[in-house]
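Below is one structure; the comments refer to it alone.
The other protein chains are all here in position, but one chain of the complex has been omitted.
Chain lettering (A and B) follows the sequence in which the chains are written, and residue indices restart at 1 in each chain.
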Amino acid sequence: MAHGPAKGIGRWLFATNHKDIGTMYLWFSFAMFILGGSFAMIIRAELFAPGMQLVKPEFFNQMTTMHGLVMVFGAIMPSFVGLANWMIPLQIGAPDMALPRMNNLSFWILPFGFALLASTLFMEGGAPNFGWTFYAPLSTTYAPDTVNFFIFGVHIIGASSIMGAINIIATVLNLRAPGMTMMKLPLFVWTWLITAFLLVAVMPVLAGVVTMMLMDINFGTSFFDAAGGGDPVLFQHIFWFFGHPEVYIIILPAFGVVSAIIPAFSRKPLFGYSSMVYATSAIAFLSFIVWAHHMFTTGMPIAGELYFMYATMLIAVPTGVKVFNWIATMFQGSLSFETPMLFAIAFVILFTFGGFTGLMLAVAPADIQYHDSYFVVGHFHYVMVAGAVFSMTAAVYYWLPKWSGRMYDETMGKVQFWVAFIGFNIAFIPQHFLGLAGMPRRYADYALQFTDWNMVSSIGAFMYGAAQLMFLYNVIRTIVAGEPTNVEKTWEGAEGLEWTVATPAPFHTFSTPPEVK
Amino acid sequence: MPQGVTGVSNDIYDLHMTVVWICVWISVVVYGVMFYSMFAHRKSKGYKAANFHESTTVELLWTILPVLILVWVAFPSTKSLIELYDTSEADIDIKVTGYQWKWQYEYLGEGVEFMSELTTSESSIYNESPKTEYYLTEVNEPLVLPIGKKIRFLLTAKDVIHAWWVPDLGVKRDAVPGFINETWAKIDEPGIYRGFCAELCGKGHAFMPVVVNAVTEDEYQKWLADKKVAAAAEREMAKQTFTLEQLMVKGEAAYNRSCAACHMANGEGIPGAFPGLKGSAIALGPVDKHLDSVVNGVSGTAMQAFGGQLSEVDLAAIITYERNAWGNDVGDMVQPLDVLKFKQGQ
Partner (left out) sequence: MATDSNYYVPEESRLPVLTAMSLGLMALGSGLWLNDGGSGVLLVGTAVLVSVMYIWFRTVIRENIAGMNSDQLKRSYVWGMSWFIFSEVMFFAVFFGALFYIRTLALPWLGGEGDKSDMIHLVWPEFTAQWPLMETPAQAAGSDEFVGPGQNLSFPGWDKLMGWLPLWNTIVLLTSSVTCHFAHHAMKHDDRKKFNIWLGVTVLLGFIFLVLQYEEYHHAYTEMGLTLESGIYGSTFFMLTGFHGFHVTMGTFMLLIQLIRGLKGHFSSDDQFGFEASSWYWHFVDVVWVGLFLFVYVLA
């Protein structure tokens, strides 16, 4: 098996190599990020001023929906799976993923799935227009015919996620190098192991709920129709039973990345490793029992409201432990601020902020005012963009030299960081104000008192978008023209097996597993 | 966030402020430590890294502290949630029904009900005419409520889920088709309070505002009396017969208000989403079928039952209009009485 990569496109189509597949995942997710981002730009441009300028309301709703779907399922999730493919075998000293062919299958489903999803934009009736949460009956009885393509698209994308997750679990549990005990695993591996478990647990739930929609739409069942004895709110319960763990599926790997980068640039071991592991597990467990905090206004009985309020608040505790551990790691370290560290620190600051707004939302009576307002939009962009996306960016800068054997340009990295950081805050802080001032989300047009902050938000959004273009440029420039490097350990303070292999990482690594003492 | 004009909205406001300050203080500590080490412990200053990486005591500390803080938050939250859920002993019951894309208000036991729709013109939405002060927050008829009375809102919807939100009243509740959700408000000060539909409900989601006009008890009683008179007159009108011309005029107006959103003003609909009526089998077919689909809706589709939404006059006018507009030329007409008969006939 000492053979190198095949030549030509076959290398990618038929790949069984975790590095190649990882690379494909990463590029695919970035393409999706650009796509979803472009949708966001259309949203922001339309919302720049009151009145309908660019698009019609029905198309605006399609933009909002597709933006959410593409970003969550097409950009963020695959990007971290790509990272897992690249790094997990390297970090646990495995030759490859446990099931390489299934690995390839998991990836190649995605282009087909998203091609199907995107193609609805050009069909009669248009793309999904019922929000990424596709509440029934707007997504069933009142949906455009294209909803069927959406449903089957979700089915195969879900299948892809499940297989990817199973693969990761099998790899971590079964392919660790001798001596690499569970409590020696790098935190990125731990967080992914737990994420994979969440995926296997909730992706089938998503499949189940879209299947019910399918039946209601085409085969006359009445799951979500009171006239037949069903209940539209049942849809929301099932969706959020998937949906809430989903948001931690998005953030846990990000936690792992940050837990790798902060010690590296603090030149000091991660503080409270084991408490990190327990905290992550606690978050995963709690994520299963808080789903209805998205439904505080649906008229649940008060007992339910109270329970879900308390349970949700609890999540602040383990998450807090993680935040505190990161800071304790930095404390009395010997810090330096290369681009990955900058993004990691920004992650801690902004994610914590997003967490605080999350906690405010968890307070049920207050959520009566926040719910479905731009305050929520502000909240989840802080945790998902400044959380997931920032940590992903940090990860790329951190490991790109190892992958490509070339060093990125530090100044350009720093410039991108500051544009992104400033742009991001200009874009999303105002959305909290808008929400508190009473602007509902998913609005194609708004009353005049919301004008100013929307303008500011749009400007920030364009700025942040520009930063993404810089990022794209930086990455490509590094790969084609970056300063060549072959030091195994790119970063002085970096720890872990991935830094023991040659740079750039050869096609096959750890064919015979290393000894970990 | 507005402090609002009800007990609940004030409680929510205070709760909001408490939590904000808690978060601010925690951030001060957390970010404080962080920025300190970012400043003091940097390599460029030649600071040597310490090597501690574990301490069960601090771990416990920063597990327990947050818990305590949260418990502290939980108490007032629980209190105001219970208050917010107590819909008992209401003086007035108002049924609020969400439609795509308007609200219907029914004063239970008073025989008064009406539709409240956006009055902002297409042209100002599409920037062809200037936007006035209450752009997108103005309706043909606001919900009139007395101050100082406990009002119970009974929310439901006829098509998709909507959410009835008035920030100043501290009220937001989903209107779920087929179910009733209860909430309440006791308004302290007279005034006009504007809100929105807060649950994505289709393309008109941003265009179905809520306007509440809170008045004193006597003004309210007077208004209610007038409404009852008007309702009676409305019923009278249904007994008259109209000429085709009259119906066509009324019909065009009513059609553009209630039907054009989906079937389009030119009757061509939106391919793939909403069927056209121009030359359609229904509009050109037998009257009864046409009546049926307008009055009772078409189950399993987006076509609502307009029987309960529109007056006999409007229904008659609309159907007549649909059968004789855009080159449809059935020539026959439907009188309000026919509609009434049809309704009673089933």
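Please note the rule applied: a contact is a pair of C-beta atoms (placed from the backbone, for glycine too) under 8 Å apart; a residue touches a chain by one contact, two chains touch by 3 or more.
What you see is a predicted model; the values in this text were computed from it and never measured.
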Please work out which displayed chains the absent chain touches and list them by label. A, B
Please pick, from A:Leu26, A:Ala94, A:Met360 or A:Val396, the residue that touches the omitted chain in the full complex. A:Ala94
Contacting the left-out chain in the complete assembly, out of A:Asn218, A:Ser274 or A:Asn486: A:Asn218
Looking at the full complex, which residue from A:Val72, A:Ile109 or A:Leu436 touches the chain that isn't shown here? A:Ile109
Sole touch to the unshown chain from A:Met77, A:Leu175, A:Ala346 or A:Ala394: residue A:Leu175
Interface with the unshown chain - residue positions in chain A: 1, 3, 6, 10-11, 13-17, 94-96, 98-105, 107-109, 111-113, 115-116, 145-146, 148-149, 151-153, 155-156, 159, 162, 165-167, 169-171, 173-175, 200-205, 207-209, 212, 215, 218-223, 225-231, 233-234, 237-238, 241, 299, 301-303, 508, 511-513
Residues on chain B facing the left-out chain by the touch rule are 93, 95, 154, 156, 178-182, 299-300
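We take it that only the chains that are shown with their structure count from here on.
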Where on chain B is chain A touching in the complex? 1-2, 8-9, 11-12, 15-16, 19-20, 23, 26-27, 30-31, 33-34, 37-38, 41-44, 47-55, 58-59, 62-63, 66-67, 70, 73-74, 77-78, 80-82, 84-85, 100, 124-127, 131, 133-137, 155, 159-161, 163, 165, 167, 170-174, 176-179, 181-182, 194-207, 209, 270-273, 299-302
Under the touch definition given earlier, write down the residues of chain A that touch chain B in their complex. 50-53, 56-58, 61, 123-126, 129-131, 135, 137-138, 141-142, 144-146, 220, 225-227, 231-233, 266-275, 297-299, 302, 305-306, 309-310, 313-314, 316-317, 320-321, 323-324, 327-337, 345, 348-349, 352-353, 356, 359-360, 363-366, 368-369, 371-373, 436, 438, 440, 442-448
